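Following: one structure in structure tokens, then a few remarks.
A single protein chain has been omitted; all remaining protein chains appear in their positions.
Letters are used for the chains, namely A and B, taken in the order the chains are written, and counting of residues starts over at 1 for each.
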Amino acid sequence: MPFHIPSEEEYGEYAVVMKGIMKQFPKVLANDNVDLFVKKGEIHAIVGENGAGKSTLMNQLYGLYNADSGRILINGAEMEIKNPKDAINSGIGMVHQHFMLVGPLTVAENIVLGNEPVKKGDIFDLKKAKAEVKKISNDYGLEVDVNALIEDIPVGTQQRVEILKTLYRGAEILILDEPTAVLTPQETEELFVVLRNLQKAGKTVIFITHKLNEVISVSNNVTVMRMGKVTGRIPTMETSTKELANMMVGREVLLRVKKDEHDAKEPVLEIDNLCVKDNRHLMAVNGISMTLRKGEILGIAGVAGNGQTELIESVAGLRKPVSGKISLKGIDITNSSPREIRELGLSHIAEDRFKYALIKDFSVSYNIILGRHYREPFAANGLLKKRDVENISKKLVEEYDVRPREIHIDGGNLSGGNQQKMVVAREIDYNPECMLVAQPTRGLDIGAIEFIHKTLVELRDKDVGILLVSMELEEILSLSDRILIMYEGEFMGEIKPGESSLEEIGLMMAGSTLKELRGISNEK
Amino acid sequence: MKNSKWIKVLIPIVSVFIALLVASIIILIIGEGDLGQRFNFLVNAYSEMIRGAFGSSSALMNTVIKMTPLILTGLAVGFGFRAGVFNIGAEGQMTMGALISTIFAVNATQLPSFIAIPFTIIIGMLAGGIWAAIAGYLKAKTGAHEVITTIMLNWIAYNIANWAVTGPFNDGSGTPKSPEIAESAMLPNLLTSQATFLSFGIFIAIIAAIVIYFILYKTSMGYEVKAVGFNPYAAEYGGISVSKNIILTMAISGALAGLAGTLESIGLYYRFYGTLSSGKGFDGISIALIGQNNPIGIIFASLLIGGLRTGSNQMQFAGVPKHIVTIIQSIIIFLVAGERMITTLLRIDRKKGVK
Partner (left out) sequence: MDALIAILGTFTNPVFYKLTLSASTPLLFAALGGLFSERTGVTNIALEGIMLMGAFSGVVGSFVFSSPWIGLILAIISGIGLSALHAYASIKFSANQIVSATALILLAQGLTGFLLEPIFGQPGSTPIVEKIPDIHLDFLGKESFLYKMLGSLSPFIYLAFLLVIVSYFVIYKTRLGLRMRAVGENPEAADTLGVNVFKIRYFGVIMSGIFASLGGAYLSIGELGQFSENMTGGKGFIALAAMILGNWKPKGAMLACLLFGMAEAMNEQLQSNPQLAIPSNIKPLFNLLPFVITIIVVGGFVGKTRGPAASGIPYEKKG
């Protein structure tokens, strides 16, 4: 039985109906005539790659954005949801990807904040708050210690608190945005138990994800999105991760990069059994080893937050590893400073452009000299060489097509694409032997993407070793010579582009190792 | 885009204007009689002030004498701001600079001037620099806020100086002051007019401004300082050590304040009185903000504040307490801190669009 598309009369049986939703952002059509049908009491998954428009759609349902056009019906009644308050009043609750919790307050305090029970004037009735929270927690099997401080409890429990917050406010429809992105596998399992309990209690759950095995294990129906459009809807019973991957990624690769065969040379970057912790002091990179050779692009594919950021930062010297060894050209750089590492011939296109790669109050030419501001060709004897700074900046701005061709305006005044071209120009003009490239095309338009891709391939042909991290599978597939798939701080396997099916890659991104997958297919 | 530079100049000018306006209202309020009389009182007060600051050659000289340390404390605070540190302790660094350099200068009797003067200056700068570097070190290593630590260092410096000039470093007169410095360590005078004399100190201050300008705009070091101030993460990414630069910036900032104190000792008083600074460190804050942390702007801002300070002495005779200058300064600082008040007032914000 395929997915049933309800008629207007049947809308009453649906907790949520979104019809013809259009949402245009300055540079992208985020939702293009999207329809969504969520039955009362079901768990409905919305899947798609990053940027497919899933979160945008849900943010409109929760009133954080307003649609350009389209209708929203809750339990069959047409609703205008202008802000989160309207959503809460319509019985909708949302758990955001980034939790909105107050660390030093207790679980109970966090849940009742804004709707606190009081006695005699303004005295906070903590006892009643705890009792109410305990009751809800018992009702739905969401076990929490009401007296614990948020900062002392694990992320999985924090998420439970977020869910309790929505239930305390009377939510009947729960939206969870990438709820498993920050969870360990065990926590994910626990979350699924909670979601099933909520379903049993009559709640409707919508959850956004791009991990397909999760969809299979917990949802009733799936809506698949790609590039702002719905590309499929199907009851979960009747589909497989394979089929979902096809719908999610699409068959045709959109960006074709012209790339000739090129032989990799000697190793330039070697990583041995590296462990790195993230800002929460949890292990983010879990004992990985790899070798990058000159003249190759080694792509690291994976869902965001699986340790890629920490890996790159530790190689660049911005984050101290817990253990393991990193060597560049055979020299141990595990505990070297960013400057020492750069001096050895490593350059770095940072993932977070605004935090790391750009000083927005500096002019374009000053941004271009960052990292080489103390030495030739830009400085000698501690003095900046103004003429060389300007000439080289001008040359680079020309060569890398940074617009406007103006080296004295502030970097912050360039458009995103031109900022990134500026960063790329700077990092390539280093004449690096090894380059870390993280999310090089995020948020850029097609033209800039093509330019950056072409440039990276040219560098490879000049025998630079490039370590590429991207959440865009397409990008990894079209640029890389070899691909490592990263999940939970570990590599699931190494493949060559074209050698593996998209399904296989998708499954590895979701935590299956290559060995397991190949083992299974051999048995068949 | 060009607009933002224009706004940068406009904000301090408008702030100064508003501050003067508020001061006028205060003067009107404390005046006596009907509105006409009060208005005369106000006009009289301001004309006295201008006369006191610029009205005669000795008035002008006094203004320049006041300017000298102000340029340096303004540079000290402004340079710190460039790296994102707020050196509110120029006061104490000036005191330490003056104290230590005076100790040297008093004992420099055997040295010829061309050695005694530069050495005294270098020692004063070192003393101020080290004093400030304590706060820099604490900020870089433990995260202690430099505003609290430098204020505490101010009080410590004040008490040390007080102890020195009443005890071991007293000139024997019983009043709190040091012995006179050796003649060879005295800065030669540039001009004398009646009882007023102007030393070469002003040149040294202006040279310091030029050097700081040079460091900020022409050297890799200045580049690093500014990078740390604008975006410490990007600085780190670009191979710039943030903690090293914070300590270094504080040290340079303190050295400038130390120089201010030294010049007061060897160019004006020829001895050390223990409490010489009388708010010049705090003046440095308003000067840096008015000059928008630009050394050339700071010279002009010092002229303004120095003029106000000198003129306010004359203004006292017209019946307006000289503290009016402190009030004016506080309003300027307040408005520059909340610069959005000015941009909102002028409705520039809306045109700037998103941010």
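As a working rule, a residue touches a chain if its C-beta (ideal position, glycine included) is under 8 Å from a C-beta of that chain, and two chains touch if they have at least 3 such contacts.
For clarity, every value in this text was computed on a predicted model and none was experimentally measured.
Contact with the omitted chain, checked across A:77, A:118, A:282 or A:380, is made by A:118. When the missing chain is restored to the complex, the residue among B:26, B:122 or B:190 that touches it is B:26.
Taking the complete complex into account, B:166 is the one of B:44, B:58, B:107 or B:166 that touches the chain left out.
Interface note: of B:155, B:203 or B:317, the residue touching the hidden chain in the full complex is B:155.
If you put the missing chain back, the residues of chain A touching it would be 64, 84-85, 100-105, 109-110, 113-116, 118, 122-124, 165.
For chain B, the list of residues touching the undisplayed chain reads 26, 30, 86, 88, 138, 142-145, 147-149, 151-156, 159-160, 162-163, 166-167, 170, 282, 285-286, 289, 321, 323-334, 336-341, 344.
Rule of thumb we're sticking to: only the chains that are shown with their structure count from here on.
Chain A and chain B have CA centres that are 49 Å apart.
The touching residues of chain A, counted against chain B in their complex, run 316, 318, 337-339, 342-343, 348, 350, 355-362, 366, 369-371, 373-374, 379, 382-384, 386, 409-410, 413.
Of all residues in chain B, only 1, 4, 218-221, 223-224, 226-227, 230-231, 233-241 touch chain A in the complex they form.
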